[in-house]
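With one protein chain removed, the remaining protein chains of the complex are shown where they sit.
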Amino acid sequence: MNGPGVWRLALPLGLAQLMFFAAPLLILLGTSLATDEHLREGSLRAWREVLGDSFHIQSVVNTLRLGALTVLATLLLAVPLALVHMAAGPRLKRAILIAAVLPLLTSVVVRTFSWIVILGREGVINSTLIATGLSATPVALLQTEPGLILALTQIEMPLMLLPLIAATARIDPSLLDASTSLGASLARTLSRVVLPLALPGLIAGSTLVFASAATAFISQSVIGGGRLNYLPALVWQQAMVVFDWPLAAAMALTLMGSVLMVVGALNLLGRGARHA
Amino acid sequence: MLDVAPTALGHRLDMDGVRVRYGQTLAVRDVTLSVAPGEILALLGPSGCGKTTLLRTVAGFIQAEAGRVLVDGAPIDRLPPGKRGVGIVFQSYALFPHMTAAQNVAYGLEARGLPKAEIIRKVEAALAAVRMEGFAARKPTALSGGQQQRVALARALAIEPAILLLDEPFAALDRSLRLDLQLEIKRIQRRFGVTCVLVTHDQDEAMSMADRMAVMRAGHVEQVGPPTELYDTPATAFVAGFVGTTNRLHGRVEARDGMGYAVRLDAGATVMVESPRGFAIGDRVMLCARPEQLTLRAAENEDPATFPARLRLSLPLGPALIHDLEAGSAEVKIQQPRQGTPPPPGPVRIAILPGAKPSLFPEGDSA
Partner (left out) sequence: MSLIQRRGLLAAGLALPALGARAQATQMTAAVYPGGWDEALRAVLAPRLLQQHNVTVAFDPLFAVDQIAKARAARGTPPFDVFVLDPGPRVSGMDLGLFETFDPARLPSRGVLPAGYADNVGAAVAAQVVGIAYNPQKVPKPAGWRDLFRPEYASKLGLTGFGTTFGTISLIEMAKALGGSETNMDPLFAELRRIRPSVAAVAQPAAMPGLFQQGQIDVMYTNTYTVTLLRSRGVPIAFAVPESGAAAFVTTMHIAKNSRNIAAAYQYIDAMISTPVQTALSLDPYFFVPVNKEVTPGADVPMRSISEITNFVTHDWTRINPLRAGWISRFNREMAG
């Protein structure tokens, strides 16, 4: 498989990528550097407006923070679940896997709107809080960052859990036996054996969750609402309502660039860990 | 202990009425076994007979339903695996793939909180003991199967266990490598005086390595003893069949004189056999004869202690000759020293070699 012609196998995908990814990206770049979408005149106005405006910079920061916090929250829940999955018998294993995949079978839109029902002022959480006397007045959850992160954590959970379980399931159970019989405590076994071996899954999951949460247009606008500004909704608004395509293009490229930067950093981290 | 001259006395291991159940299935049925200090005991038996289960119970990964495990007379049943003084080498080696050989060996020492300098010293000594000094910085994927096996052994020995458990340690290795490692392990075991339980499928391995063998069948121990004892005087037809090759010849007791029986074989001969077991005249019996306990006679031989057979094939095997024969419906194998030219295929007669002591079991006792 190392013959000089092997690269040709990648040709169809390469061409498709060129056509459906690289070309639109170039058009996007061109649009961002023009006065309008007809690309007749060049201008840096859009970029000045994105990068020179604290509102837009704040939106970039908000978007990245949302991705990061969602990754953190999914990690916090997925890691223990993956450990339970590892220790479980075949039936519980199957149940966990089904529970992990099940959310993927309903559309993001449905999941997002269900979160309105849960987080709303008269929603499930607030009704419970008030009925149990834990709170006298409804707690603001909908249209707050914590509420949005809570919802995204559920919505994005499969993207974290599946790669993580794939990684932990590959860990030979006798490694855990070896560790305990060598006198390691559970904490040592987890930190020295399980975690390092699950790291590729953790990084893959974090990458997916980050990219997905940072660009979760529907959840961000429906659950986050108008007081929280994230780039995807701003891109949509500029492109579809205001018809300022250069600004939309510059914002879209900013979103893509900043998400790619984080994803790249995560990958470096993963590569570093593998060589450590 | 690693870098000090071996202590003469190892530790004693006792299994006392150990019973293990997985849900409905009884995997180990009241096993009582003792392993003397510094001894290697081989656990032998067909697949699924409970060898691994028994070993994992001693290691502490499985809780027994009944019975006790004792080291030097003290029960260890309540201790977690890491506190039992038991080292284990897994069939798959179970080396940590993200650690170097040295890190693998250091793992148990670090878990015990030993000072760094001491860890380094002990890791070096352990790797030297298995002749892997030069591979300390390699990850398991960069080691051959035999080298991985040695590292796994060094890792188990580094924590200076009282008892060393080996679960089919050679199963993944090819034959020639196996023999080297068998010798090596035996050498190291002798040097450290560590008490060993070795699980194996392979009777040759058990014979060459073990001081004593325990043959297991369906969760219980069928017979324990030195390899030669199991070979020469198997307690059951199952042991006779499992340890070494055996020819099973059916027949009926015709006469008895103390411990001696006249057995009329279905194949057509009447032979005299000694047996410590009691049989009545008329009992159906099975005579188990090793290939080297039988011999060929000419087809014209009219001795009533011989029976007719047809020689199908003769194969040289090193210094011996193996004859493959058909006696009625039974297949018979005979092993003889290789002298002269082998007889041509065709009708012959079979006799029991004078002085040989084949075993006699009640019919239906076999596996």
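Observations on the model:
In order of appearance the chains are A and B, and numbering begins at 1 in each one.
Keep in mind that, in the parts below, a residue touches a chain if its C-beta (ideal position, glycine included) is under 8 Å from a C-beta of that chain, and two chains touch if they have at least 3 such contacts.
Predicted model, so just to flag it, every value in this text is computed and none were measured.
Here is the thing to keep in mind: the chain we left out touches A in the whole complex. The hidden chain makes contact, of the residues A:197, A:222 or A:255, with A:222. Within the entire complex, the positions of chain A that touch the omitted partner chain are 37, 55, 58, 113, 116-117, 120-123, 142-143, 221-222, 225-229, 234, 237, 239-244.
The rule is simple: only the chains that are shown with their structure count from here on.
Rounded to whole angstrom units, the spacing between the C-alpha centres of chain A and chain B is 56.
Of all the residues in chain B, the ones that touch chain A in their complex are 56, 59-61, 80-83, 86-88, 90, 92, 94-98, 107-108, 111-112, 155, 159.
Of all the residues in chain A, the ones that touch chain B in their complex are 172, 174-175, 177-185, 188, 192-193, 196-197, 276.
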